[in-house]
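Note that one protein chain of the assembly has been removed; the remaining protein chains are unaltered in position.
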Amino acid sequence: MKLNTPTSPHIHADISIRKMMSRVLIALVPAVITYTWFFGWGLLINMGIGIATALVCEFLMLKARKRPVHQFITDGSVLVTAALLAFCIPPLAPWWLMVIGVSFSVIVAKHLYGGLGYNPFNPAMVGYVMLLISFPKDMTVWLPPFILSELNFSFLDTLSAIFMGAFPLGFTLDALTAVTFLDLIKTQLNIDVTVAETKNTHAIFGDFGGIGWEWIGNWIFLGGVWLIYKKVISWHIPVAVLGSMFTIALIFYLKDPDHYASPMFHVFSGAAMLGAFFIATDPVSAATTTMGRVIYGIGIGILTYVIRVWGGYPDGIAFAVLLMNLAAPTIDYYTQPRVYGHKRNEP
Amino acid sequence: MITAIVALAILAVIFGLALGYAAVRFKVEGDPLVEKIDAILPQTQCGQCTYPGCRPYAEAIAKGEADINQCPPGGETTIIALADLLGRDPKPLNPEHGEEKAKRVAVIDEQVCIGCTLCIQACPVDAILGAAKQMHTVIEDECTGCDLCLPPCPVDCIDMVEIKSTTDTWTWDFPGNLPENLASLANRVNPAASNDDKTSSPLEETSSKKTGTEA
Partner (left out) sequence: MMRRLFNFSGGVRLREHKRESTVSPVTRAQIPEKIILPLHQHIGTPARPVVNVGDRVLKGQIIAKAGNNVSAPIHASTSGTITAIEDCAIPHPSGLPAPCIIIETDGRDEAVSHYGQSRDYHSLTAEQLRDEIKQAGIVGLGGAGFPSYLKLENKDHKITTLILNGVECEPYITCDQMLMRNHAIDIVNGLKIMQQALEIDHCIIAIENNKPKELELMQEAIYEAEADHIELVQVPTVYPAGGEKQLIQMLTGKEVPSQGLPMDIGIVCHNVGTAYAVTRAIEHNEPLISRYITVAGSVAKAKVLEVLIGTPVSHLIEECGGNRKTLSRVIMGGPMMGFALHDDEVPVVKTTNCILVNSVISDVPLPSRSNAAMPCIRCGACAEACPANLLPQQLYWYARAKDFDKVQDYNLFDCIECGCCDYVCPSQIPLVQYYRYAKSTIWQQEKEKVLSDISRQRHEFHNLRIEREKKEREQRHKQKRKAVAKTSSQDDKKAAIQAAMERVRKKRDQEHVQPKNIDDLTEQQRKLIEEVEARRKNKLEDL
């Protein structure tokens, strides 16, 4: 009687890539709801565009590379890329921005390097950076919170704004937008207005960061903690990123509180939270050893702060992540754990 | 202008001296490359690589005259090991030189052998026992499976027989390169189980004959 002879182990944990990706998306839901509350329907529409583009590109690339389509298209990894990219793009950005960004991420940053598991760089960040450098104006037209709800922008209005650039009531995009909190701090510091003065004169300051953004940061934080609890990501990278960012911000803040924003502001503004829990933790492009992850996270935290304060861009998470992606293999090589039965430093 | 030339010349001399000193002081003594390459080759001495033996092939590789993918008995593992040693990329076995086959040994059919000693002279490792007009036989343990004794035999009495694997020599199969291939592992039936076509080769007969008394 012919018996099946698969190899041991014969049992497996109840985990798969699809499960992991679904959990990441679930963890983003509270943040998405909050974002929509503050900034309108734009995010959801962009996500829709992103997901559709991502699936189409993935399908085409899998076919072109002669890989099994069903197995890979249902693993959910492109959905996470699209969702994260949607967070990084202004809510009323034209539709083609998302399409170009997601296609670049999926086709170039993911598939041309070998597909799932082979990309050395975080695909969402590659897409974002490409968009930022190629379309700087479209990428920096952020909205202030509540403005859309004040103007009674409906869902259909948002759709027409994104797809046709047609804004109702004669508004143009320029009239609607305002600086983001980080941008504001940067420009104000450049003209020698202290942080405290900026805080007092500008309404977009909330308790920690910009109004709206700090709440999104909260929810992302909670979503990230849930992911750690569910063992989708490990705590090392988020703690290292936020911890190092907090520490270096604290050092400079204590030295000169007028010219350096407080660590809490840094940690809750921009994409710091998103980066720490969702972007830097992308398993494929991050370091893999435990110590390596800590070093990787510290690198991202410090680089982000440096770029924010002294660099040319208001937010440095994307560049910091990409730079540390470059360093990840070397970090892994030098942080191998000591194997059982071997002495430390033994080959 | 003159000062620039003089300064650069002096710098060149200094660096040249430093490099020369380093070349002598930090020289790494190691095996010559040919020895290292020869240690990787399987020593079948079959000549399929177009060189008369493994040593000449090793020398050719070291000189750069031969490529690393010319050895069928060594197969993929030898190519990868050579690539690792020489810092090159591994490449597939060159089909012009043959294909990777399972390890075989030569067996002389004693009924047909005429005792002409031509195979003895052909064997590169002296694995054939015999003398003129006496019975010839291959010493199984020493035979490398190089096939060089087959052409000279005038009565064609030599067969190449595959060595059957036992539980001692069996190795696990390679699980596969692409993720897609691994789907079949879920309900794989091991091909070794279907042993229906038993050929009656002399090698198999020896293993199943077991007497109760001790040797």
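As written, the chains take the letters A and B, and residue 1 is the first residue of each chain.
By our rule, a contact is a pair of C-beta atoms (placed from the backbone, for glycine too) under 8 Å apart; a residue touches a chain by one contact, two chains touch by 3 or more.
Everything quoted here is computed from the prediction, not taken from an experiment.
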Looking at the whole complex, which of A:Ser160, A:Asn218 or A:Thr289 touches the chain that is not displayed? A:Thr289
Residues on chain A that touch the omitted chain in the whole complex? 1, 3-13, 15-17, 19-20, 68, 71-72, 75, 115-118, 231, 234, 283-284, 286, 288-290, 293, 336-342, 347
List every residue of chain B that touches the chain not included in the displayed model. 38, 41-45, 53-54, 76-77, 80-81, 84, 111, 114-116, 123-127, 133, 142, 144, 154-155, 165-167, 169-175, 177, 179-180, 182-183, 185-187, 190, 192-193, 207-208, 210-214
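We adopt the following convention: only the chains that are shown with their structure count from here on.
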Per the C-alpha means, the centres of chain A and chain B lie apart by a whole-Å value of 53
